[in-house]
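Reading through the structure tokens given below for one structure.
For this view, one protein chain was removed and the others were kept in their places.
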Amino acid sequence: MPEPKIIGFLCNWCSYRGADTAGMARLKYPPNVKIVRVPCSGRVSPELVLRTFREGADGVMVLGCHIGDCHYSTGNHRAAKRMPVLKKVLEYSGIDPERLCVNWVSAAEGERFAKIITDFTETIRALPPLTEEMTWTKG
Amino acid sequence: MTNSFPDLEEAQVILITGSNTTEQHPIIATRLIKLQDKGAKIIVIDPRYTQIAQIADIYLRQKPGTDLAWFNGLMHVILRDNLANQDFIKERTEGFEELKAKVADYTPERVEEITGIPAEKLVEVAHLYAKAERSAIFYCMGITQHTTGVQHVWQCANLAMLTGHIGRPGTGVNPLRGQNNVQGACDMGGLPNVFPAYQPVTKDDAREKFQQAWGVEKLPAEVGMTIMEMMHGLENGKVKAMWVMGENPSLSDPDINHVNKALQAAEFLIVQDVFLSETAQLAHVVLPAASYAEKDGTFSNTERRVQRVRKAIEPLYGSKSDMEIICLVARKMGARGFDFETPQQVMAEINQLTPSYGGITYERLEELGALIWPCPNGEHPGTPFLHKDKFARGLGLFHAIDHQPPAEEPDEEYPFILTTGRIMFHYHTGTMTRRIEKLDREVPTCVIEINPADASRIGLNGKNKVRLQSRRGELIAEAKTTERVDPGVVFMPFHFVEAAANILTNPALDPVAKIPEYKVCAVRVELAE
Amino acid sequence: MDQRLEALLQTIQKVLPDVDGIIGLKVNAAGHIAPHLFRKEAPAELDGLAIWPKYPTPDTLRLIQKAHPGAKLGMVVRGCEERGVVEMFKHAQVDLSNISLIGLQCTREEAEFCRCAKPYTAHAKLTVGEPIEGVPDPVTEGFLAKTREERLEYWKEQLVRCIKCYGCRNVCPQCFCNVCALEDEKWVGTGWLPMPLPPMYHLVRSMHMTAKCVACRECEEVCPADIPMAIQYRLIAGDVKEMFGYETGVSMDEKPPQLLVLAEGEFERTGLPH
Partner (left out) sequence: MEYKNVLTTCPFCGTGCGFFLQVLDGKIVGVLPDKKHPVSQGSLCVKGWNAHGFIYHEDRLKSPLIRRNGKLVEASWDEAIELVATRLGEIKAKHGPDSIALLASAKATNEENYLFQKFGRAVIGTNNIDHCARL
């Protein structure tokens, strides 16, 4: 089985720094996640998540500041409002909603970051590659 | 079409060949596809793995230009396995023994060699088609645009007659006509050999009838020129003037370098169109025509269903309907019989002179919505399917036909087969659809389809421009790699002037129908950069 | 004449003198039906008044109001059409201050055709026909019984037939954006059939129908391939109700769920980790 491809959209102010913290503490976590730094988790549109799947990602992560800690005060509310609906859209389309991980990591939470990454990588590893599922049955 | 949509809902097996139905006749395609939900089986035989091929229950891919052989192969199997409808053959047909002798040589194995269709698949299709109670054939220009085009149509008829799949609901031989009113233009005598309703110009009584009705002393008795002959006529000086009503031969005809030379040689070229088409740009006089939304009239669809076109708005920008323009010119030339004010009045004259349209009046269309010809009189309900108890000629005639190669085959110099066609988002030469933003954005320019194996062989990796050359000319276009076409085959649409497929195509014609061989010509494909 | 049609005609005749026109459906001699603006200048046109099949008339209102913002209009609405104009009103697409809604209650047969949960109007002051209860939606229920894998398979079988006519988008009264994400190549590829998987067109459209779809099912009706996309819209509408307490078309005053800010208690209902 090929290694799963995971794209993580990390907000600049909390999650991305949380990743740094994890790195500085030399915490071990799987290397599958390719990180894309975004200004805010609210910046990540459902279309962008879907496009990421289309481009071949097996899993997509959207990590932001904890609710209440957003650098822009309510930027992450936007993620908290849209992403759960997107998970439902995936579910009703027959795409495992577990392929989309939405979570919150502060700059100090290196361990939490490592755990989220590790758990999500395991979750995705247990699923078949998405590109395999995304082929027409007919023909 | 021998049949019409409502009765075709009863088909159990649908054999589609030479038709990219979902892209060319999308609404027919979806109607057929939905029949799968009722248990119908769809078979597609096509050199391209199109959407409908993907949806089909069985898909067979033949090499372009080998259709006569697989038809013979199907009939070979049907006879070999005693699946023919002997009663139908006895009662309704003639020429069976010749056919039987001919197809005896076409074993599935031999057909596989010629066409590339696996022998066992051919057998499966033969059984499926023949054993069903109601099987219908659909075809389009994928089998007619060949030098053997007419013979392909005969083969469809052979197959249908051999199994008795004709003259009943849910069966028949159903050509899908490409343009919105190509059926009507033929019905109305827009052909060099016939008056309306296919009454031959060579027949004295037909001519006398029209002479009398039109109040002219003598109508010409010789068959006129086809498009291709007109083009040759322009070049050699036999034809001096040409009047083009809403067509664009500059892009739609084969070998257009040659066509454009011919059009430029015209002493007087009149073009009437909605836009300044490629052909109009060569004209001496351009007449602005009203669009379909600005006039009344009727179109006849592929089922022979005559339906109303209704004027939604007055002609825009000072344009005039084609009807008004023709009448103005005719009257200016001193002709009588062109004093029409409405298309309804023209239809009344058509009713008198066109037996199949005899009962298709505006009053009835208003009330019934549509009528399917033949509809000879005001009480006739129309004819949803043809050949019920007998064929037009009496007995159906089998044609025994051998496989023949296309006029131009790939060789060392031109190693690829080019096959041309249409795409979903554009219509004919794109005069209208390329000006519709929502269609243009889908496919703004010509994209050639090439198999990945060929693409890497010519070094297309990452690049996308190719140069196509044939014996007639060359062009550069974007390419897309896809398994949709076999290695050795490239496909391109003909809608686009900037990469006009018909620069390349072979003007070789079917000897009977004079249809050019758009579906097969030999080309060279190279990297353009 | 059908009793309901007769009653509708009488109501329209009552309203017509006080308005500039009434949006309803009109039938021609051969039985073809389309939306129409009935006006007092042409009373004979009411001979062609029709009620079925329904059409996306909320969009007709939008078109007419765009050209005639001040016009005083009447409009025949079924339950779904009423919900439609209410939603459009909230998105500033129509102005309801000058509109007299004439509610037309659906019959059981019509409701079953639409698998409709609310085949009745709630706002129209004038109504015609007896309101009936909603009917079950066996298609959606059947879908819900499927496993994840079966759902994927189901949509593949359905969506391979999609011919990208944009009919579901075009016919939808709630699709009024000036710039449509479905026509943005960043999200939905162009020019190829069948559209490649994942089905971006349909995924994006499902997402965009959130808190907008009023379950009129026009999208399914115009679909040449009979793809039952309303299954998804309907299920998502249920989730939105649960998570954000919002139901389309119910109340004129209730704002659509704020996209930007979580309201009190919402975060807990999204099911997201804390």
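Chains here go by letter, A, B and C, matching the order in which they are written, and residues are numbered from 1 within each.
Basically, a contact is a pair of C-beta atoms (placed from the backbone, for glycine too) under 8 Å apart; a residue touches a chain by one contact, two chains touch by 3 or more.
No experiment lies behind these values; they were computed from the predicted model shown.
Taking every chain of the complex into account, the chain not shown here touches B, C. From the options B:His25, B:His258 or B:Arg524, the residue with contact to the unseen chain in the full assembly is B:His25.
Considering the full assembly, B:Arg310 is the residue among B:Lys203, B:Lys261 or B:Arg310 that touches the omitted chain. Of the candidate positions B:Leu83, B:Met245 or B:Ala528, contact with the hidden chain is made by B:Met245. Considering the whole complex, the residue from B:Thr17, B:Asn72, B:Gln183 or B:Thr419 that touches the absent chain is B:Gln183.
Along chain C, the points of touch with the absent chain fall at residues 20-21, 23, 26, 28, 31-37, 39, 53, 55-56, 60, 63-64, 67-68, 71, 163-167, 170-171, 221-224.
Following the convention adopted for this analysis, only the chains that are shown with their structure count from here on.
Centroid to centroid, with C-alpha atoms defining each point, chain B and chain C lie 40 Å apart.
With centres taken as mean Cα positions, chain B sits 52 Å from chain A.
Taking the mean of the C-alpha atoms as each chain's centre, chain A and chain C sit 34 Å apart.
Among the residues of chain B, those touching two or more other chains are numbered 54-55. Along chain A, residues 136, 138 each make contact with two or more other chains.
Against chain C, the residues of chain B that register as touching in their complex are 22-23, 26-27, 29-31, 33-34, 50-51, 54-55, 365-369, 423-425, 438, 441-443, 447.
Here chain C touches chain A in the complex through residues 143, 148-157, 160, 181, 186-187, 194, 196-200, 202-204, 206-207, 210, 231-232, 235-236, 239-240, 243-244, 257-262, 266-267, 270-274, going by the rule given at the top.
Here chain A touches chain C in the complex through residues 46-47, 50-51, 53-54, 66-67, 74, 77-78, 80-96, 102-104, 130, 133-138, going by the rule given at the top.
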